[in-house]
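With one protein chain held back, the other chains of the complex are shown just where they sit.
Let's look at chain A:
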Amino acid sequence: MATEAETGGFNIHPMDQFIVSPLFGDGEVHWYTPTNVTLWMAIGVLCVVLLLVVGTRGRAVIPSRHQSLAELTYGFVHKMVEDVTGKEGLKYFPYIMTLFMFILVANFLGLIPAAFTVTSHIAVTAVLALAVFFGVTILGFVLHGKKFLGLFWVTSAPLALRPILAVIELISYFVRPVSHSIRLAGNLMAGHAVIKVFAGFAVVAWVAPLSVLAITAIYALELLVAFIQAYVFTILTCIYLKDALHPSH
């Protein structure tokens, strides 16, 4: 594919946008090197501050537009946590809010042309998903001890089926972080790569209008995906948290 495109006069590098490169100089990427990852995460943190801290500095009973937005975001996640996990899950609301805000802001920032999408990297999403996985598992054992294993022992099923179900449940439990992380990174990466591919086609004059239309359409779709993936990641986190809080089926 890539060689064909290059020989055909195209110069499409849809994956170049995902390259992690140092901000200063052109050296190696050490663990401490400030890179474009650093830059865009910092911008993300700033956006969170701008939305949730600067927006609410008035503390008005009748909110401004900016404050309404902050309250809406707060209410959205708060309600999600409460609906899925119940009242006792609200203790973990700040952690879930942190995840949601990070992913949401990173997804949307990634849609700015020439931006770097940190959530399109499996390294980032895997850390998020593993944090959720380990956090929830440890929490389950701390709260319920051995009873947490009841999550895998489906008491409502016939006794003969239970061992088989337990194996399936166990596998699905350990697959959770994989699907959890790849879903997010994969969606973001695919969308951005497709936009880049269409952008590459715009070099050819007679395809250009079609290409621009397609980019517009996919960009709109990606806006939706940016929100939905943040939402999906968060609600799955809530569901896993619910399993830890109430392991019995």
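The rule is short, and it goes like this: a residue touches a chain if its C-beta (ideal position, glycine included) is under 8 Å from a C-beta of that chain, and two chains touch if they have at least 3 such contacts; residues count from 1.
Here is the rule we go by: contacts and distances are computed from a predicted model.
Which of the following names does UniProt give to the chain that is not shown: "ATP synthase subunit b", "Cation:proton antiporter", "Nitrate ABC transporter substrate-binding protein" or "AAA family ATPase"?
Looking only at the record, the undisplayed chain corresponds to "ATP synthase subunit b".
Give the residue, chosen from A:52, A:194, A:212 or A:235, that touches the chain omitted from the document.
A:52
Would you mind spotting which of A:29, A:138 or A:208 touches the chain that isn't drawn?
A:29
With respect to the chain omitted from the figure, which of A:101, A:151, A:195 or A:230 is a touching residue?
Selected residue, touching the omitted chain: A:101.
By the contact criterion defined above, which parts of chain A meet the unshown chain? Give residue numbers in ascending order.
Where chain A meets the chain not shown: residues 2, 13, 15-16, 18-20, 28-33, 35, 37-38, 41-42, 44-45, 48-49, 52-53, 56, 59-61, 63, 67, 70-71, 74-75, 93-95, 97-98, 101-102, 118, 120-124, 127-128, 185, 189.
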